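Have a look at this one before I ask anything.
Shown here: the complex without one of its protein chains, the others still in place.
Presenting subunit A:
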Amino acid sequence: MTLSNSDTNLEVSVWRTRNGTGLYETFEVPAHDNQTILDVVSWIQQNADPTLTYRFACRVGMCGSCAMMVNGAPRWTCRTHVNKVLKHNRLKIAPLRNLPVIKDLVTDMDPFFDKWVSAGGRHEPTRTRHDPIEEIQPANEQRAAADAGIECINCSVCYAACDTVANNADYLGPAALQRAWTIVNDEKHGDRQDVLDTVSAAGGCQNCHSMGNCTALCPNGLDPLSAIAGLKRATMRQFFKRGN
């Protein structure tokens, strides 16, 4: 019994940066029955070209480091099986869209994290450590809405998939807005009004065109599209109540 059927090869085009721009370089990579995109990239780096730069850490879909564009769509490469995305035995692997490229497959994720923070990502407590812990009922509607979005691993797949981000550099993007929606529904957050004000300003939730690429591609099965729709409803209600 063999674990592999490496008599066939995959044709893998990988984006390489060269003198400020870049090009696709093609490698022949042995095909295996069980193989992720990250396995393919690692094989190239270990066996064909040690100068290939890419980023990963946990390899099990927890850390959000390894996302890349694979055959036209952003994917978490550590948990994307080659067979799921292979087209005519070819793979095209590129750095995430909508983010500056540092080298080869590595993007600078600062804009993504900066927006996460500016959308209200930082927790404002309502009590001190000397107060008793506030009781939150897990079943209440607000908590359920917050729970739906908290498993985000910050992989930036939704941000790379979003055409609105591509056309508007100031748009906060699906991940940051979904984070804002979890906070708006978090009874333990001290300044929820501030978060609502941020997401209703320029670059906020009203920029979303509801294309749904974020929800279609979120590797954790989250639904930023519905979270942003929730923010749109909340800011709309506020507009009719307060007049701004």
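Quick note on the criterion: a contact is a pair of C-beta atoms (placed from the backbone, for glycine too) under 8 Å apart; a residue touches a chain by one contact, two chains touch by 3 or more; residues count from 1.
Definition applied: contacts and distances are computed from a predicted model.
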Missing subunit (named according to UniProt) among the choices "GerAB/ArcD/ProY family transporter", "Succinate dehydrogenase", "Polyisoprenoid-binding protein" or "Dipeptide transport system permease protein DppC": "Succinate dehydrogenase"
Residue among A:Gln35, A:Asn154 or A:Asn213 that touches the chain left out of view: A:Asn213
Contacting the left-out chain in the complete assembly, out of A:Ala48, A:Ala73 or A:Val101: A:Ala73
Those residues of subunit A which, in the complete complex, touch the missing chain: 70-74, 85, 87, 160-161, 163, 209-213, 215-217, 225-226, 229-230, 232-233, 236
